[in-house]
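This view holds just a subset of the chains, kept in their places.
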Amino acid sequence: MPQSDADIGAEMHGWARDLFPICRSLTGPGVRETLAYIKKILPDLQIHSVPTGTKAFDWTVPDEWTIRDAYIADEAGNRVVDFRKSNLHVLGYSEPVDRVLDLTELQKHLYSLPEQADAIPYITSYYKRRWGFCLSENQRKALKPGRYRAVIDSDLKPGVMNYAELLLPGDSEKEVLLSTYVCHPSMANNELSGPVVVTALARALAARKNRKRSYRIVFAPETLGSIVYISKNLDALKKHVIAGFVVSCAGDDGNYSFVATPSGQTLTDRLARNVLKHSVGNFKEYSFLVRGSDERQYCSPLVNLPVVLMMRSSYLEYPEYHTSLDDLTLVTPSGLAGSYNVLSRCIDALEESKIYIPVFPCEPQLGKRGLYPDLSTRDVFSKVEHLMNVLAYADGKRDLLGIAETIGLDISACAQIADKLTAEGLLREV
Amino acid sequence: MPQSDADIGAEMHGWARDLFPICRSLTGPGVRETLAYIKKILPDLQIHSVPTGTKAFDWTVPDEWTIRDAYIADEAGNRVVDFRKSNLHVLGYSEPVDRVLDLTELQKHLYSLPEQADAIPYITSYYKRRWGFCLSENQRKALKPGRYRAVIDSDLKPGVMNYAELLLPGDSEKEVLLSTYVCHPSMANNELSGPVVVTALARALAARKNRKRSYRIVFAPETLGSIVYISKNLDALKKHVIAGFVVSCAGDDGNYSFVATPSGQTLTDRLARNVLKHSVGNFKEYSFLVRGSDERQYCSPLVNLPVVLMMRSSYLEYPEYHTSLDDLTLVTPSGLAGSYNVLSRCIDALEESKIYIPVFPCEPQLGKRGLYPDLSTRDVFSKVEHLMNVLAYADGKRDLLGIAETIGLDISACAQIADKLTAEGLLREV
């Protein structure tokens, strides 16, 4: 992946800026516009439409929602709350309304956060018909008693839900899953960071000449989108996926973190730990008890895929989460580039996760191959420590990740050593 | 179990007061009188008699001991040590004697505790013929040089050993064992607390309309009684018992504790930990290395049942243990009620220890069932956390106790959630 961190970070941040204004929701034109934008970068992306009423396990695809405009106007006709200023102002999935009503009555349809007086909260009501406006506590307090006109110019009618996938075949049918979601309106970290990081990773993977693994890359509305996706692909997912990553909250400069699978012991868990430990150092591992995104579906008992949620600051830890404060100052080029790099390392490691066994019993004679000092000074072992350790622990059972864990080394460094030893005829793949 | 803590505690304490004066031993009329009292409360109790000379594994039932009176009189004929004041005064299984002897000679037959000068120790000599008196160190020091008459009016002759069992069949042949012992003379915590708590539990179980498990409840003399019981029921015990509790030292207001099985990992160990953690909080777990009661037999290698010893203050920790100071001031209604409640919760959990699996892949749509908030505010997950967690970890392999351990919840709370989810068609039992 040849781009510099600064370049790839800037490019992803540019995509996020382009996508930021679009009003996405569970369904509707905002999702389609977003997927069309990504398809320009990933031409092989397949965009799917699922009609309203489609069953997916316990769920049914609801009516499609279209939002054109929304505002609250005072008696003088001034828009005191205006969808055109922030699409968070309209409660997601609001039914259409055009009513004049007293402030007292209007209050029942208003949502704000007393503890964050400047922030417009992000709230939806997908499965119960409502209408409403979200606004900052300060805006709300400034509303004077009187009569207001509340207008929401929306549709809720049969249509489709959209999602997209990109399948990149590799030498092996074994797949790595990348999944992110495209249903949030104008918020940056949660969630444009996931889509732009996954888009950049997908573009790089598509450009690889030799892919040892196959890749399955999913952009879908959160929860229902992934449930629909799983319902249509359950057998293939269960058969092929050997590791997977949901990417979310991946664009700030905070600490790296991941949510482990229920067992915490899958290949993906071990890989996330190894890569974060060696490439980042300080990171946070969360139990599946605090799961929050589509890993909830991928790791549910009857689906049971080895999928972790990769983040920088967890949604549990940054106060801007699900408010208008989650904007493009919180998400930075370096934040995005960091997530991109960590996930690239995970992917590289999965490409390399082989199992090796020595060719010879006992240690080989490294000296005659120039791999060992020819003078036996006291510090000789420390000079070849990692190479000797890979040889000592490549027992035909541990994979490279297991060796990396045991000898305390980055898996990519282990892979380089194993490649060298294989080329020298000292290790072979089992 | 409808009684209040105060009521059930008072009732058990009343039984203990009735039973306290009886002079129990390994065999003899005291055991029979005690079992007859319990049978008034548990009419289906079966009382068994095993003749002297019966073999049980490595053991043989010894002669039956009957004690009618015992005393040491001084030269003036005053009873200076008197069985009628405390039945602990006679060494258990003393052979009959009526001798006049010097204090020096008498001393060889006296037992006291220099470190607890007020306490009469509890000592027996079941398998070696002896006679003797136990008395407080202070009493002993007050004995003046001179001649004394030592009288023990006892019999040691072929008879029977008694024990009792109550079998309560349930829907399943799988059994829960409750076992306690009835061979200690006038001491309250060790051991009337076990018999009265087990009696109260047995009465409640007998009154249950639907028992999912079967129950096997044993009242027997310690060690030999349980060995005889096991020798007569070994196949059934090994076939049916899925969990078991020896109850002892269960009546004081001290900290709760239990002695784990040798592996420490059986269903009963895990259950005791979960119930004590969530219903009591502060408790002590002892290794099987400090076993002390009939769990020694039930957990011996060739018997190998999942039986723990449930206590409040362990016999290792209260100084009144095996002395006349272990009386009905140490054992309290609230102490007994506490043990009764902990064991009731364990039993309730065993009644519910099923394995569930979801009906649908992915998370079900809880909102349409009124089980999930219909407005997606930021704190939505915390409102349904436990319910979502039970769904997420009910994987068809973990039992409810395993789920409770993983999600950090009381097993009874988990069982209520699982019942609700099953009723909603979202979980099913495997």
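The chains carry the letters A and B, assigned in the order they are written, with residues numbered from 1 in each.
Everything that follows uses one rule, which is that a contact is a pair of C-beta atoms (placed from the backbone, for glycine too) under 8 Å apart; a residue touches a chain by one contact, two chains touch by 3 or more.
Given the structure is predicted, the values throughout are model-derived calculations rather than measurements.
Asks: Every chain here is the same sequence and 2 are shown, so how many copies does the full assembly contain in this file?
Replies: Assembly-level count of identical protein chains is 3.
Going forward, only the chains that are shown with their structure count from here on.
Asks: Can you work out the whole-Å distance between the CA centroids of chain A and chain B?
Replies: 55
Asks: Can you check the complex and tell me which residues of chain B touch chain A?
Replies: So the residues of chain B touching chain A come out as 357-365, 367-368, 374-378, 381, 389, 391-396, 406-408, 426.
Asks: Please name which positions on chain A make contact with chain B in the complex.
Replies: Those residues of chain A that touch chain B are 56-60, 92, 111, 121, 123-128, 130, 223, 226-227, 230-231, 234, 262, 288-289, 291-292, 296-297, 299-304, 321-322.
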